[in-house]
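Note that this complex is displayed minus one protein chain, with the remaining chains in position.
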Amino acid sequence: MQLSGHGVTCVRGGREVFAGLDFGAGSGEAVAVVGRNGSGKTSLLRLIAGLLIPAGGTIALHGGDAELTLPEQCHYLGHRDALKPALSVAENLTFWADFLGGERFDAGESLATVGLDHAADLPAAFLSAGQRRRLSLARLLTVRRPVWLLDEPTTALDVAGQDMFSGLMREHLARGGLIVAATHAPLGIDSRELRIGGAV
Amino acid sequence: MIMSLGPYAPFIVTSYAAAALVVVILIGWIVLDYRSQTQRLRELERSGVTRRSGRSATDRP
Amino acid sequence: MTLIDLANPTRFLALTARLLPWLAAATIILLAIGLYQSATAPDDYQQGATVKIMFIHVPNAWLSMFVWGVMSIASLGTLVWRHPLADVAAKAAAPIGASFTFLALLTGSLWGRPMWGTYWEWDARLTSVLILFLMYLGLMALWRAVDDPSRAARAAAVLTLVGALNLPIIKFSVDWWNTLHQPASVMRMGGSSLDRSFLIPLLVMAIAFTLLFVTLHLAAMRNEILRRRVRSLQMMQASRVAFSEVGTGSREGSTSKEVGAA
Partner (left out) sequence: MTALSALIRRDIRIALRVGGGALIGVLFFLTVVVLMPFAVGPDLALLSRLGPAILWLGALLASLLTLDRLFMADHEDGSLDLITMSRTPLELACAAKALAHWLAAGLPLIVATPVLGLLLNLDMVATGAVALTLLAGTPALTFTGMIGAALAVTLHRGGLLMAVLVLPLSIPVLIFGVAASQAAIVGPMTFGAPFSILCALSLVSLVIGPFAAAASLKHGLD
(Lines give C-alpha, C1' and ligand atoms only; values in the text may rest on other atoms or scores of the structure.)
Protein backbone atom coordinates (compact mmCIF):
# COMPACT_ATOMS: atom_id res chain seq x y z
CA MET A 1 0.00 0.00 0.00
CA GLN A 2 1.35 3.40 -0.89
CA LEU A 3 -0.10 6.78 0.01
CA SER A 4 1.24 9.50 -2.20
CA GLY A 5 0.60 13.16 -2.85
CA HIS A 6 1.90 15.13 -5.81
CA GLY A 7 2.03 18.89 -6.09
CA VAL A 8 -0.63 19.31 -3.42
CA THR A 9 -1.68 22.92 -2.99
CA CYS A 10 -3.87 24.15 -0.17
CA VAL A 11 -5.78 27.42 -0.20
CA ARG A 12 -7.67 28.57 2.86
CA GLY A 13 -9.79 31.70 2.85
CA GLY A 14 -8.07 33.05 -0.26
CA ARG A 15 -4.57 32.51 1.18
CA GLU A 16 -2.20 29.87 -0.09
CA VAL A 17 -1.10 27.79 2.89
CA PHE A 18 1.34 25.55 1.03
CA ALA A 19 1.91 24.74 -2.61
CA GLY A 20 3.40 21.95 -4.68
CA LEU A 21 3.84 19.61 -1.72
CA ASP A 22 5.01 16.06 -2.53
CA PHE A 23 4.85 13.30 0.03
CA GLY A 24 4.58 9.55 0.27
CA ALA A 25 4.25 6.75 2.78
CA GLY A 26 4.18 3.01 2.32
CA SER A 27 2.83 0.13 4.40
CA GLY A 28 4.34 0.02 7.84
CA GLU A 29 5.61 3.56 7.60
CA ALA A 30 4.86 6.54 9.78
CA VAL A 31 5.21 10.12 8.64
CA ALA A 32 5.49 12.91 11.17
CA VAL A 33 4.33 16.20 9.70
CA VAL A 34 6.16 19.06 11.38
CA GLY A 35 6.07 22.80 10.94
CA ARG A 36 5.28 25.87 12.93
CA ASN A 37 1.75 27.03 13.79
CA GLY A 38 -0.26 27.92 10.74
CA SER A 39 2.01 26.08 8.34
CA GLY A 40 -0.86 23.79 7.36
CA LYS A 41 -0.27 20.54 9.26
CA THR A 42 -3.92 20.10 10.12
CA SER A 43 -4.91 21.23 6.62
CA LEU A 44 -2.73 18.51 5.11
CA LEU A 45 -4.39 15.82 7.23
CA ARG A 46 -7.83 17.16 6.33
CA LEU A 47 -6.88 17.19 2.65
CA ILE A 48 -5.94 13.51 2.87
CA ALA A 49 -9.15 12.80 4.76
CA GLY A 50 -11.14 14.46 1.98
CA LEU A 51 -12.48 17.12 4.33
CA LEU A 52 -10.78 19.85 2.34
CA ILE A 53 -10.52 20.01 -1.39
CA PRO A 54 -7.01 20.60 -2.74
CA ALA A 55 -6.62 23.68 -4.91
CA GLY A 56 -4.16 21.69 -6.98
CA GLY A 57 -2.38 18.35 -7.10
CA THR A 58 -3.52 14.83 -6.33
CA ILE A 59 -3.58 12.54 -3.32
CA ALA A 60 -4.04 8.82 -3.86
CA LEU A 61 -3.74 5.51 -2.08
CA HIS A 62 -2.42 2.69 -4.24
CA GLY A 63 -2.86 -0.93 -3.33
CA GLY A 64 -5.76 -0.35 -0.95
CA ASP A 65 -9.31 -1.56 -1.38
CA ALA A 66 -10.19 -0.55 -4.95
CA GLU A 67 -13.89 -0.32 -4.06
CA LEU A 68 -13.34 2.39 -1.50
CA THR A 69 -12.21 5.98 -1.71
CA LEU A 70 -9.20 7.20 0.23
CA PRO A 71 -11.21 8.90 3.01
CA GLU A 72 -13.22 5.72 3.50
CA GLN A 73 -9.99 3.87 4.32
CA CYS A 74 -8.81 6.47 6.79
CA HIS A 75 -9.23 7.02 10.48
CA TYR A 76 -9.12 10.69 11.35
CA LEU A 77 -8.29 11.66 14.88
CA GLY A 78 -8.71 15.40 15.05
CA HIS A 79 -8.56 18.02 17.75
CA ARG A 80 -12.15 17.28 18.51
CA ASP A 81 -13.14 13.93 19.94
CA ALA A 82 -16.44 13.27 18.16
CA LEU A 83 -17.93 12.19 21.48
CA LYS A 84 -21.40 12.92 22.76
CA PRO A 85 -21.44 13.78 26.46
CA ALA A 86 -25.03 12.55 26.83
CA LEU A 87 -24.10 9.02 25.76
CA SER A 88 -22.16 6.52 27.81
CA VAL A 89 -18.61 5.54 26.94
CA ALA A 90 -19.72 2.21 25.51
CA GLU A 91 -22.58 3.80 23.57
CA ASN A 92 -20.22 6.31 22.00
CA LEU A 93 -17.86 3.58 20.91
CA THR A 94 -20.46 1.16 19.58
CA PHE A 95 -22.16 3.95 17.66
CA TRP A 96 -18.99 4.72 15.74
CA ALA A 97 -18.32 1.03 15.25
CA ASP A 98 -21.82 0.53 13.82
CA PHE A 99 -21.74 3.67 11.76
CA LEU A 100 -18.27 3.36 10.30
CA GLY A 101 -18.75 -0.30 9.42
CA GLY A 102 -16.14 -2.58 7.92
CA GLU A 103 -13.98 -5.08 9.76
CA ARG A 104 -14.89 -4.85 13.40
CA PHE A 105 -13.39 -5.91 16.70
CA ASP A 106 -14.77 -6.26 20.17
CA ALA A 107 -15.57 -2.87 21.67
CA GLY A 108 -15.06 -4.07 25.26
CA GLU A 109 -11.60 -5.34 24.44
CA SER A 110 -10.62 -2.02 22.86
CA LEU A 111 -11.86 -0.20 25.95
CA ALA A 112 -9.73 -2.51 28.10
CA THR A 113 -6.70 -1.82 25.88
CA VAL A 114 -7.00 1.94 26.35
CA GLY A 115 -7.77 1.50 30.03
CA LEU A 116 -11.39 2.58 30.07
CA ASP A 117 -13.15 -0.74 30.71
CA HIS A 118 -14.12 0.31 34.23
CA ALA A 119 -15.89 3.41 32.85
CA ALA A 120 -17.89 1.77 30.07
CA ASP A 121 -21.28 2.70 31.49
CA LEU A 122 -20.43 6.21 32.61
CA PRO A 123 -21.66 9.16 30.55
CA ALA A 124 -18.85 10.54 28.41
CA ALA A 125 -19.48 13.90 30.06
CA PHE A 126 -17.64 12.60 33.15
CA LEU A 127 -14.42 11.87 31.29
CA SER A 128 -11.30 14.01 31.59
CA ALA A 129 -9.54 15.30 28.49
CA GLY A 130 -7.03 12.44 28.60
CA GLN A 131 -9.77 9.87 29.02
CA ARG A 132 -11.67 11.33 26.10
CA ARG A 133 -8.58 10.99 23.95
CA ARG A 134 -8.24 7.36 25.07
CA LEU A 135 -11.84 6.72 24.10
CA SER A 136 -11.13 8.17 20.65
CA LEU A 137 -8.18 5.81 20.35
CA ALA A 138 -10.48 2.91 21.16
CA ARG A 139 -12.40 3.83 18.02
CA LEU A 140 -9.27 3.24 15.93
CA LEU A 141 -8.93 -0.20 17.47
CA THR A 142 -12.54 -1.29 17.18
CA VAL A 143 -12.87 -0.48 13.49
CA ARG A 144 -9.86 -1.30 11.34
CA ARG A 145 -8.71 1.22 8.78
CA PRO A 146 -5.34 0.97 7.03
CA VAL A 147 -4.54 4.69 7.19
CA TRP A 148 -4.44 6.60 10.44
CA LEU A 149 -4.47 10.39 10.24
CA LEU A 150 -3.55 11.74 13.66
CA ASP A 151 -3.63 15.40 14.59
CA GLU A 152 -1.54 16.07 17.71
CA PRO A 153 -2.47 12.61 19.00
CA THR A 154 -0.50 12.74 22.22
CA THR A 155 -1.86 15.97 23.63
CA ALA A 156 -3.73 15.41 26.88
CA LEU A 157 -2.24 11.92 27.28
CA ASP A 158 -0.12 11.23 30.35
CA VAL A 159 3.21 9.37 30.13
CA ALA A 160 1.58 5.97 30.56
CA GLY A 161 -0.99 6.90 27.96
CA GLN A 162 1.70 7.97 25.52
CA ASP A 163 3.54 4.68 25.99
CA MET A 164 0.31 2.76 25.45
CA PHE A 165 -0.36 4.80 22.33
CA SER A 166 3.15 4.23 20.94
CA GLY A 167 2.56 0.51 21.38
CA LEU A 168 -0.74 0.76 19.49
CA MET A 169 0.90 2.64 16.63
CA ARG A 170 3.71 0.06 16.41
CA GLU A 171 1.12 -2.73 16.23
CA HIS A 172 -0.75 -0.86 13.52
CA LEU A 173 2.42 -0.41 11.47
CA ALA A 174 3.37 -4.06 12.00
CA ARG A 175 -0.01 -5.05 10.57
CA GLY A 176 0.93 -3.11 7.43
CA GLY A 177 -0.96 0.06 8.22
CA LEU A 178 0.40 3.52 7.71
CA ILE A 179 0.30 6.63 9.82
CA VAL A 180 0.41 10.33 9.01
CA ALA A 181 0.64 12.36 12.17
CA ALA A 182 0.85 16.11 12.67
CA THR A 183 2.84 16.71 15.76
CA HIS A 184 5.02 19.02 17.81
CA ALA A 185 6.06 16.36 20.30
CA PRO A 186 8.04 13.24 19.33
CA LEU A 187 5.74 10.38 18.36
CA GLY A 188 7.72 7.75 20.23
CA ILE A 189 8.05 5.54 17.16
CA ASP A 190 10.33 5.45 14.16
CA SER A 191 9.01 7.92 11.66
CA ARG A 192 9.99 9.95 8.66
CA GLU A 193 9.75 13.66 8.97
CA LEU A 194 7.78 15.79 6.53
CA ARG A 195 8.54 19.43 7.05
CA ILE A 196 6.12 21.99 5.65
CA GLY A 197 6.16 25.76 5.60
CA GLY A 198 9.89 26.28 6.20
CA ALA A 199 11.86 25.93 9.43
CA VAL A 200 10.23 25.64 12.83
CA MET B 1 -44.78 67.22 -26.14
CA ILE B 2 -47.66 67.30 -23.75
CA MET B 3 -49.04 64.10 -22.38
CA SER B 4 -52.36 63.76 -20.71
CA LEU B 5 -51.98 61.26 -17.95
CA GLY B 6 -55.51 61.53 -16.71
CA PRO B 7 -56.55 61.52 -13.08
CA TYR B 8 -53.86 59.04 -12.09
CA ALA B 9 -50.88 61.17 -13.13
CA PRO B 10 -49.30 61.17 -9.63
CA PHE B 11 -49.09 57.38 -9.59
CA ILE B 12 -47.57 57.20 -13.04
CA VAL B 13 -45.06 59.96 -12.36
CA THR B 14 -44.13 58.42 -9.01
CA SER B 15 -43.55 55.06 -10.67
CA TYR B 16 -41.21 56.48 -13.26
CA ALA B 17 -39.48 58.70 -10.74
CA ALA B 18 -38.97 55.78 -8.35
CA ALA B 19 -37.55 53.63 -11.12
CA ALA B 20 -35.19 56.41 -12.14
CA LEU B 21 -34.17 57.01 -8.53
CA VAL B 22 -33.41 53.36 -7.83
CA VAL B 23 -31.41 53.00 -11.03
CA VAL B 24 -29.47 56.17 -10.23
CA ILE B 25 -28.74 54.89 -6.73
CA LEU B 26 -27.51 51.60 -8.17
CA ILE B 27 -25.24 53.35 -10.64
CA GLY B 28 -23.98 55.72 -7.95
CA TRP B 29 -23.26 52.84 -5.61
CA ILE B 30 -21.34 50.96 -8.28
CA VAL B 31 -19.31 54.02 -9.29
CA LEU B 32 -18.47 54.96 -5.70
CA ASP B 33 -17.61 51.36 -4.90
CA TYR B 34 -15.26 51.24 -7.88
CA ARG B 35 -13.56 54.44 -6.77
CA SER B 36 -13.10 53.28 -3.19
CA GLN B 37 -11.74 49.87 -4.22
CA THR B 38 -9.20 51.27 -6.66
CA GLN B 39 -8.27 53.86 -4.07
CA ARG B 40 -7.60 51.20 -1.47
CA LEU B 41 -5.63 49.12 -3.93
CA ARG B 42 -3.44 52.10 -4.70
CA GLU B 43 -2.91 52.79 -1.00
CA LEU B 44 -1.95 49.19 -0.36
CA GLU B 45 0.47 49.28 -3.25
CA ARG B 46 2.02 52.47 -2.00
CA SER B 47 2.59 50.82 1.36
CA GLY B 48 4.63 48.18 -0.43
CA VAL B 49 2.25 45.25 -0.67
CA THR B 50 2.28 44.04 -4.25
CA ARG B 51 0.66 41.22 -6.06
CA ARG B 52 2.89 38.45 -7.28
CA SER B 53 5.59 39.21 -9.83
CA GLY B 54 5.30 42.85 -8.95
CA ARG B 55 2.44 43.49 -11.30
CA SER B 56 0.29 46.45 -10.47
CA ALA B 57 -3.01 45.49 -8.88
CA THR B 58 -4.89 48.15 -10.73
CA ASP B 59 -3.25 47.51 -14.06
CA ARG B 60 -5.45 47.76 -17.06
CA PRO B 61 -3.87 46.66 -20.30
CA MET C 1 -12.80 34.37 -26.25
CA THR C 2 -13.95 31.27 -24.41
CA LEU C 3 -15.17 30.73 -20.88
CA ILE C 4 -11.70 29.50 -19.96
CA ASP C 5 -10.17 32.78 -21.06
CA LEU C 6 -12.75 34.59 -19.02
CA ALA C 7 -11.77 32.55 -15.99
CA ASN C 8 -8.76 34.79 -15.62
CA PRO C 9 -10.02 37.81 -13.66
CA THR C 10 -7.35 40.11 -15.08
CA ARG C 11 -8.46 39.27 -18.58
CA PHE C 12 -12.07 39.69 -17.51
CA LEU C 13 -11.28 43.16 -16.21
CA ALA C 14 -9.58 44.08 -19.46
CA LEU C 15 -12.39 42.77 -21.61
CA THR C 16 -15.17 44.39 -19.63
CA ALA C 17 -13.31 47.70 -19.55
CA ARG C 18 -13.58 47.74 -23.35
CA LEU C 19 -17.11 46.35 -23.43
CA LEU C 20 -18.80 48.48 -20.78
CA PRO C 21 -18.96 51.83 -22.64
CA TRP C 22 -20.65 50.16 -25.61
CA LEU C 23 -23.10 48.36 -23.36
CA ALA C 24 -23.89 51.57 -21.52
CA ALA C 25 -24.43 53.41 -24.80
CA ALA C 26 -26.74 50.70 -26.13
CA THR C 27 -28.68 50.74 -22.88
CA ILE C 28 -29.15 54.49 -22.99
CA ILE C 29 -30.28 54.47 -26.63
CA LEU C 30 -32.74 51.63 -26.10
CA LEU C 31 -34.07 53.19 -22.90
CA ALA C 32 -34.62 56.47 -24.73
CA ILE C 33 -36.49 54.75 -27.53
CA GLY C 34 -38.52 52.71 -25.07
CA LEU C 35 -39.40 55.74 -22.96
CA TYR C 36 -40.44 57.73 -26.02
CA GLN C 37 -42.60 54.89 -27.28
CA SER C 38 -44.24 54.33 -23.93
CA ALA C 39 -44.92 58.05 -23.65
CA THR C 40 -46.65 58.09 -27.01
CA ALA C 41 -48.50 54.83 -26.52
CA PRO C 42 -52.29 55.25 -26.43
CA ASP C 43 -54.24 54.80 -23.21
CA ASP C 44 -55.76 51.44 -22.51
CA TYR C 45 -59.55 51.45 -22.76
CA GLN C 46 -59.81 49.76 -19.35
CA GLN C 47 -56.85 51.00 -17.37
CA GLY C 48 -56.53 54.45 -18.87
CA ALA C 49 -53.16 56.10 -18.58
CA THR C 50 -52.08 53.80 -15.72
CA VAL C 51 -51.11 51.29 -18.36
CA LYS C 52 -47.95 53.37 -18.67
CA ILE C 53 -46.86 51.99 -15.30
CA MET C 54 -46.82 48.58 -16.93
CA PHE C 55 -43.99 49.68 -19.20
CA ILE C 56 -41.65 49.73 -16.24
CA HIS C 57 -43.45 47.24 -14.03
CA VAL C 58 -43.29 44.36 -16.49
CA PRO C 59 -39.56 44.72 -17.35
CA ASN C 60 -38.72 44.87 -13.64
CA ALA C 61 -40.87 41.85 -12.86
CA TRP C 62 -39.20 40.00 -15.71
CA LEU C 63 -35.76 40.98 -14.43
CA SER C 64 -36.59 39.91 -10.89
CA MET C 65 -36.91 36.36 -12.18
CA PHE C 66 -34.22 36.63 -14.85
CA VAL C 67 -31.62 37.72 -12.30
CA TRP C 68 -32.43 34.76 -10.07
CA GLY C 69 -31.93 32.59 -13.15
CA VAL C 70 -28.54 34.20 -13.78
CA MET C 71 -27.59 33.62 -10.14
CA SER C 72 -28.70 29.98 -10.39
CA ILE C 73 -26.45 29.38 -13.39
CA ALA C 74 -23.61 31.12 -11.56
CA SER C 75 -24.31 28.88 -8.55
CA LEU C 76 -24.00 25.81 -10.73
CA GLY C 77 -20.72 27.32 -11.86
CA THR C 78 -19.62 27.57 -8.24
CA LEU C 79 -20.69 24.11 -7.12
CA VAL C 80 -20.19 21.99 -10.22
CA TRP C 81 -17.63 23.62 -12.48
CA ARG C 82 -15.78 25.61 -9.81
CA HIS C 83 -15.46 28.50 -12.22
CA PRO C 84 -13.48 31.21 -10.44
CA LEU C 85 -15.75 34.02 -11.58
CA ALA C 86 -19.01 32.20 -10.80
CA ASP C 87 -19.36 33.31 -7.21
CA VAL C 88 -18.29 36.83 -8.14
CA ALA C 89 -21.15 36.88 -10.65
CA ALA C 90 -23.62 35.47 -8.13
CA LYS C 91 -22.66 37.92 -5.43
CA ALA C 92 -22.71 40.97 -7.71
CA ALA C 93 -26.14 40.05 -9.10
CA ALA C 94 -27.95 39.81 -5.75
CA PRO C 95 -28.29 43.51 -4.84
CA ILE C 96 -29.14 44.47 -8.41
CA GLY C 97 -31.78 41.77 -8.60
CA ALA C 98 -33.18 42.89 -5.26
CA SER C 99 -33.43 46.48 -6.55
CA PHE C 100 -35.35 45.42 -9.63
CA THR C 101 -37.62 43.23 -7.53
CA PHE C 102 -38.25 46.15 -5.24
CA LEU C 103 -39.15 48.30 -8.24
CA ALA C 104 -41.51 45.62 -9.52
CA LEU C 105 -43.24 45.60 -6.13
CA LEU C 106 -43.39 49.36 -5.87
CA THR C 107 -44.72 49.96 -9.38
CA GLY C 108 -47.14 47.08 -8.95
CA SER C 109 -48.55 48.63 -5.83
CA LEU C 110 -48.69 52.10 -7.46
CA TRP C 111 -50.58 50.54 -10.33
CA GLY C 112 -52.88 48.79 -7.90
CA ARG C 113 -53.89 51.92 -6.02
CA PRO C 114 -56.08 53.32 -8.86
CA MET C 115 -57.14 49.85 -10.00
CA TRP C 116 -57.98 48.22 -6.70
CA GLY C 117 -58.36 51.31 -4.53
CA THR C 118 -55.61 50.10 -2.21
CA TYR C 119 -51.83 50.09 -2.31
CA TRP C 120 -51.45 46.54 -1.30
CA GLU C 121 -53.68 43.74 -2.41
CA TRP C 122 -52.74 40.14 -1.55
CA ASP C 123 -52.82 39.50 -5.22
CA ALA C 124 -51.14 36.29 -6.37
CA ARG C 125 -48.54 37.97 -8.57
CA LEU C 126 -47.61 40.70 -6.11
CA THR C 127 -47.42 38.17 -3.28
CA SER C 128 -45.08 35.93 -5.26
CA VAL C 129 -42.86 38.88 -6.05
CA LEU C 130 -42.89 39.87 -2.38
CA ILE C 131 -41.67 36.40 -1.39
CA LEU C 132 -39.02 36.61 -4.09
CA PHE C 133 -37.95 39.94 -2.66
CA LEU C 134 -37.67 38.38 0.81
CA MET C 135 -35.49 35.64 -0.65
CA TYR C 136 -33.24 38.22 -2.31
CA LEU C 137 -32.85 40.01 1.01
CA GLY C 138 -32.09 36.71 2.75
CA LEU C 139 -29.44 35.94 0.16
CA MET C 140 -27.84 39.35 0.61
CA ALA C 141 -27.90 38.86 4.38
CA LEU C 142 -26.11 35.55 3.86
CA TRP C 143 -23.41 37.18 1.74
CA ARG C 144 -22.92 39.81 4.41
CA ALA C 145 -22.88 37.32 7.28
CA VAL C 146 -19.54 35.73 6.41
CA ASP C 147 -16.21 37.36 5.93
CA ASP C 148 -14.62 34.68 3.76
CA PRO C 149 -16.16 35.07 0.29
CA SER C 150 -15.43 31.53 -0.90
CA ARG C 151 -17.17 30.04 2.13
CA ALA C 152 -20.18 32.31 1.72
CA ALA C 153 -20.22 31.52 -2.00
CA ARG C 154 -20.93 27.84 -1.49
CA ALA C 155 -23.70 28.46 1.03
CA ALA C 156 -25.22 31.11 -1.22
CA ALA C 157 -25.00 28.79 -4.21
CA VAL C 158 -26.89 26.04 -2.39
CA LEU C 159 -29.53 28.50 -1.23
CA THR C 160 -29.89 30.03 -4.70
CA LEU C 161 -30.42 26.66 -6.34
CA VAL C 162 -32.86 25.53 -3.66
CA GLY C 163 -34.66 28.82 -4.19
CA ALA C 164 -34.76 28.27 -7.95
CA LEU C 165 -36.32 24.84 -7.40
CA ASN C 166 -38.75 26.28 -4.90
CA LEU C 167 -39.85 29.37 -6.80
CA PRO C 168 -42.22 27.52 -9.15
CA ILE C 169 -43.67 25.68 -6.17
CA ILE C 170 -44.12 28.94 -4.28
CA LYS C 171 -45.69 30.55 -7.34
CA PHE C 172 -48.10 27.66 -7.73
CA SER C 173 -48.97 27.65 -4.02
CA VAL C 174 -49.62 31.37 -3.93
CA ASP C 175 -51.79 31.22 -7.05
CA TRP C 176 -53.77 28.40 -5.52
CA TRP C 177 -54.05 30.18 -2.18
CA ASN C 178 -55.15 33.35 -3.95
CA THR C 179 -57.98 31.73 -5.91
CA LEU C 180 -59.06 30.04 -2.70
CA HIS C 181 -59.51 33.32 -0.89
CA GLN C 182 -60.76 35.66 -3.59
CA PRO C 183 -62.09 33.75 -6.53
CA ALA C 184 -63.73 36.70 -8.32
CA SER C 185 -61.40 39.67 -8.58
CA VAL C 186 -58.45 38.70 -10.68
CA MET C 187 -56.49 41.42 -12.36
CA ARG C 188 -56.66 41.18 -16.08
CA MET C 189 -53.48 42.30 -17.70
CA GLY C 190 -51.36 40.61 -20.29
CA GLY C 191 -52.17 37.69 -22.49
CA SER C 192 -54.05 38.09 -25.72
CA SER C 193 -55.67 41.38 -24.78
CA LEU C 194 -52.36 43.16 -25.39
CA ASP C 195 -52.42 45.34 -28.43
CA ARG C 196 -49.40 45.82 -30.69
CA SER C 197 -49.21 49.44 -29.64
CA PHE C 198 -48.47 48.25 -26.12
CA LEU C 199 -46.46 45.20 -27.01
CA ILE C 200 -43.68 46.95 -28.92
CA PRO C 201 -42.80 49.55 -26.26
CA LEU C 202 -43.06 46.82 -23.63
CA LEU C 203 -40.62 44.68 -25.56
CA VAL C 204 -38.21 47.56 -26.13
CA MET C 205 -38.33 48.48 -22.45
CA ALA C 206 -37.78 44.86 -21.43
CA ILE C 207 -34.71 44.61 -23.64
CA ALA C 208 -33.44 47.98 -22.44
CA PHE C 209 -33.79 46.97 -18.79
CA THR C 210 -32.10 43.64 -19.47
CA LEU C 211 -29.19 45.50 -21.05
CA LEU C 212 -29.17 47.82 -18.07
CA PHE C 213 -28.87 44.80 -15.82
CA VAL C 214 -26.04 43.32 -17.88
CA THR C 215 -24.16 46.61 -17.75
CA LEU C 216 -24.64 47.07 -14.02
CA HIS C 217 -23.84 43.44 -13.36
CA LEU C 218 -20.54 43.51 -15.23
CA ALA C 219 -19.58 46.73 -13.49
CA ALA C 220 -20.49 45.26 -10.09
CA MET C 221 -18.50 42.12 -10.90
CA ARG C 222 -15.47 44.29 -11.62
CA ASN C 223 -15.90 45.95 -8.23
CA GLU C 224 -16.20 42.59 -6.55
CA ILE C 225 -12.98 41.35 -8.16
CA LEU C 226 -11.19 44.48 -7.00
CA ARG C 227 -12.67 44.05 -3.51
CA ARG C 228 -11.23 40.56 -3.32
CA ARG C 229 -7.83 41.84 -4.44
CA VAL C 230 -7.94 44.40 -1.68
CA ARG C 231 -8.88 41.69 0.76
CA SER C 232 -6.06 39.34 -0.21
CA LEU C 233 -3.54 42.16 -0.24
CA GLN C 234 -4.68 43.14 3.24
CA MET C 235 -4.30 39.54 4.36
CA MET C 236 -0.79 39.49 2.91
CA GLN C 237 -0.04 42.68 4.73
CA ALA C 238 -1.39 41.21 7.97
CA SER C 239 0.63 38.03 7.66
CA ARG C 240 3.73 40.03 6.79
CA VAL C 241 3.31 42.09 9.93
CA ALA C 242 2.74 38.96 11.99
CA PHE C 243 5.77 37.17 10.61
CA SER C 244 8.13 40.08 10.71
CA GLU C 245 7.50 40.16 14.45
CA VAL C 246 8.88 36.63 14.59
CA GLY C 247 11.73 37.72 12.37
CA THR C 248 11.18 35.56 9.30
CA GLY C 249 9.37 38.18 7.30
CA SER C 250 11.35 38.16 4.10
CA ARG C 251 10.74 34.50 3.32
CA GLU C 252 7.05 34.56 4.11
CA GLY C 253 6.34 37.18 1.47
CA SER C 254 6.92 34.59 -1.21
CA THR C 255 5.28 31.52 0.30
CA SER C 256 1.95 33.03 1.27
CA LYS C 257 1.29 34.78 -1.97
CA GLU C 258 -2.19 35.94 -2.69
CA VAL C 259 -4.38 33.59 -4.69
CA GLY C 260 -8.10 34.23 -4.44
CA ALA C 261 -9.26 36.39 -7.26
CA ALA C 262 -5.83 36.93 -8.74
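For clarity, chains are labelled A, B and C in written order, and residue numbers in each chain start from 1.
In this section, a contact is a pair of C-beta atoms (placed from the backbone, for glycine too) under 8 Å apart; a residue touches a chain by one contact, two chains touch by 3 or more.
Note that the structure is predicted; figures quoted are calculated from it, not measured.
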Fill in the blank from the handout: Not-displayed chain touches, in the whole complex, chains A, C
Handout entry: Touching residue (missing chain; options C:A39, C:I73 or C:V158)
Key = C:V158
Problem - Listed residues A:A82, A:A120, A:M164 or A:I189, member touching the removed chain - result: A:A82
Fill in the blank from the handout: Across the whole complex, the chain not displayed is touched by chain A residues 12-13, 46, 49-53, 68, 71-72, 74, 76, 78-87, 91, 94-96, 98-102
Handout entry: Missing-chain contacts mapped onto chain C
Key = 79, 131, 134-135, 137-139, 141-142, 145-146, 151-152, 154-155, 158-159, 161-163, 165-166, 169-170, 172-174, 176-177, 180
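Going forward, only the chains that are shown with their structure count from here on.
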Problem - Rounded Å distance, chain A centre to chain C centre (Cα mean) - result: 46
Completion exercise
Where chain C touches two or more other chains at once, the residues are 236, 257-258
Problem - Interfacial residue positions of chain B with respect to chain C in the complex - result: 1, 3-9, 11-12, 14-16, 18-19, 22-23, 25-27, 29-30, 33-34, 37-38, 40-41, 44-45, 47, 49, 51-52, 57-61
Exercise for the section: Over in the complex, which chain A residues touch chain C? Could you list them? Expected result: 11, 13-19, 55, 197-199
Exercise for the section: Please give the residue numbers of chain C that touch chain A in the complex, ascending. Expected result: 148-151, 228, 231-232, 235-236, 239, 248, 251, 255-261
